[in-house]
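With one protein chain removed, the remaining protein chains of the complex are shown where they sit.
And then chain A:
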């Protein structure tokens, strides 16, 4: 139905359709290849455009010349009816071996041309790049800015994961910041060192939370927390001796997860705890791996965390011992006390969890 550029009628002459992309290039394409695209097909049938260079069909904005080339390659292969499913599959697999940028552009271009099979194919390839990867890896692949605060990262997950785990995190954050503030008041140490102490405390706080909870999860977690525990104990001993015994209790309290010997607080709530803490185990999976937290803190996150630490410390008003009592006495209803983890069989049984 569309005439070729030549006036001479040849029996095997192919019809061509003229296409124009937004970056100005105009090209002619074999009719059956071009008509494989629903948008082009529609344009040809409804408006009759595309029959000559001056009447080239303007393609949607998201299709540039390079993408058009790729799309036409796809169409050219698939519009041939005789191909077997295996051939098509092999072609598809090779076809999506593109760099990420091209893959995203191609998805966008195919979508604007309503070429559904190609959209599905490229989307699947992009999904494979996301599935099972850590957030850093995904951000790296797609050049995503890491512009969420720690709180924001937790927020949707706070609701979707079990409450006690997140509340625990917040309380421990709060407690640690309170401690840091007190330490700052007690000593006059150089800013750097303090920062160093701060960073490590938060660092090991988070790794403890994740590592401690995931006690049985794997060597990596336990290695981290062991490492951090050593670091933690040193500054602690010097600065915290003058706190009352409750503070020591808090040390046990916090490392109750890690130490297998201290398991003496709030034992009646043990059985109910194991259930909750087990649910706590699975929650990190939803948001982030222990590795993420550790990695993130070391490089450029320091400043942000320091800001947050100070915020927390400022907001915190209650005296530590009172807080401690409060937490201890809440036992069952709050379902929060994290002490019971070590011995309960459920964690031992939870080894070998997949970290996906």
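In the analysis below, a residue touches a chain if its C-beta (ideal position, glycine included) is under 8 Å from a C-beta of that chain, and two chains touch if they have at least 3 such contacts; residues count from 1.
Everything that follows uses one rule, which is that contacts and distances are computed from a predicted model.
Novice: So one subunit is absent here. Using its UniProt record, which name fits best from "Exocyst complex component 7 protein", "Calcium and integrin-binding family member 2", "AP complex subunit sigma" or "F-box/FBD/LRR-repeat protein"?
Specialist: "F-box/FBD/LRR-repeat protein"
Novice: Using the touch definition up top, pick the residue from A:14, A:89, A:139 or A:187 that touches the left-out chain.
Specialist: The one listed residue touching the chain not shown is A:139.
Novice: Identify the residue among A:49, A:113, A:126 or A:180 that touches the chain left out of the display.
Specialist: Only one of A:49, A:113, A:126 or A:180 touches the chain omitted from view, namely A:126.
Novice: Which chain A residues would touch the chain omitted from the figure, given the whole complex?
Specialist: Touching the missing chain: residues 100-101, 104, 107-108, 111, 119-120, 123-124, 126-127, 130-132, 135, 138-139, 142-148, 152-153, 156-157, 159-162, 275, 278-279, 281-282, 285-288, 346, 349-350, 353-354, 356.
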